[in-house]
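Accompanying notes for the structure given below.
The chains shown are only part of the set, and none of them has been moved.
For reference, chains read A and B in written order, and residue numbers begin at 1 within each chain.
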Amino acid sequence: MIKANPAFMACDTDYEDAKIVIFGAPFDGTVSYRPGTRFASAEVRKESYGIESYSPFLQKDLEEKNICDIGDLDLPFGNARRALDEIYKNTKMIITDSKTPLMIGGEHLVTLGCVEAVYEKYPDLCILHLDAHADLREDYLGEKLSHASVIRRCYELIGDGKIFQLGIRSMTKDEDLFAQKHTYQCKYNLSKLDEYLEIIGNRPLYITIDLDVLDPAFFPGTGTPEPCGISSIDLINAIHKFSGLNIVAIDVNELSPHYDHSGVSTITACKMIRELLLTI
Amino acid sequence: MIKANPAFMACDTDYEDAKIVIFGAPFDGTVSYRPGTRFASAEVRKESYGIESYSPFLQKDLEEKNICDIGDLDLPFGNARRALDEIYKNTKMIITDSKTPLMIGGEHLVTLGCVEAVYEKYPDLCILHLDAHADLREDYLGEKLSHASVIRRCYELIGDGKIFQLGIRSMTKDEDLFAQKHTYQCKYNLSKLDEYLEIIGNRPLYITIDLDVLDPAFFPGTGTPEPCGISSIDLINAIHKFSGLNIVAIDVNELSPHYDHSGVSTITACKMIRELLLTI
């Protein structure tokens, strides 16, 4: 495996020795509003040097962990299924090698490729889903593989009562009704996180964080900003609660750097990824 | 009446059948600091498609309401009185036709034209005023028709104890003293909203929202950003309390799109307008 150089800060362990493997999934082909998340992983890697590798919250340093950043996958534009297959293949390799993948999107659809691979290994998989949008549409303008229906596709795979959604504040009426029947859904904030984590218990857990769960004040650099969200402190506090869970894969997605004129959204993504890496 | 096409999302009912009528008032001729609110209504209309027409807060959809968006008024630059006359005339028509107007500014002065028309029909009119600035100056550099004196002009029309100001955090000493005598004024936040709404009761109510009542973190795209304001969640919660009031007209103003590089302020304006439309 060829490593990224420069890698995400302090994540330059060789693949063989790594416990955690970072990779980028630069795909945004189904985006309905403002595209550009394809540029996120490269930007995150580059800007990660703007913060420290040490977390005072956790009193740990990335230097002490064995993390390998293998760079970005080579994904085709405008063909969602082929892109997902590449992501599937790569995730499969990493978990087969008994390492934990952390994928940096890309639009939210990329989650599906990763979940498909992880679900094969862990049939009792649960998904923890932080997002502003429910992503539960049956289809979007006729397309089933869409960022707006990715969690619906995951649902079809893993089934009822396995998906725990938090921070959700935008949806159609149909999605609202669907969630009431088939998923756990905490609207607007993360107030039910403790409750949900207790229900999840020790089951294998996939965590997917759509960064637009953050209020656009804290995270303007995203494709479909949705006002009235949570703060950076809310999110970092939530991440710190992930410690001790049976996490089998993580993704962080929907940073769109070209709408991040101040660079603050990118730095926020970097900090959340650092905390996630130190928490696993 | 010619409709805007595209209109504000899902607001394409014919004028005759509409209960609510949206129009834009693209005027910013008296602005003292950063101009550009003249571009707000067109931008709001265009970007409204970035959010859903369904509100999970209210469990209602704009599709179910009868709303007509008649587009922007044709207002002269640099002649405040003539612009206000156009706004007056248009508002008069809408309320005569027993519909509720929702005006998208423009600078805050546009409120005066609308209030003049509404006050003629409802002499016991109250005004609910959300803003960072008191807008109570006698004049601004000698001009009486100014965004900084618009509420003072409204006061002269409707009189003592009829104006309820919230979120106010910028003023001159004179305005501070004036407010103590003549208006209800809740400084810095919306903590007295419940109390004020009770006082207002069932009287006809004009609601004017200067979006700079929001903290610039949540709403940077405005002419005179004033730090230390309220959050988007504070504002949306306030809007939800407007349900059941006797609202006769609404305006939302002071979005300045050219200072909204991330587009987040515009989307916030769109969301607040959606909630207002669903609350009336």
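To be clear about the criterion, a residue touches a chain if its C-beta (ideal position, glycine included) is under 8 Å from a C-beta of that chain, and two chains touch if they have at least 3 such contacts.
Since we're looking at a predicted model, the values are computed, not measured.
Colleague: May I ask how many copies the whole complex comprises, since the file places only 2 of them?
Modeller: 6
Methods note: only the chains that are shown with their structure count from here on.
Colleague: Name, in rising order, each residue of chain A that touches chain B in their complex.
Modeller: 33-34, 168-173, 176, 187, 215-217, 220-221, 224-228, 259-261
Colleague: Can you check the complex and tell me which residues of chain B touch chain A?
Modeller: 49-52, 54, 56, 59, 61, 215, 217-218, 231-233, 236, 261-264, 267-268, 271
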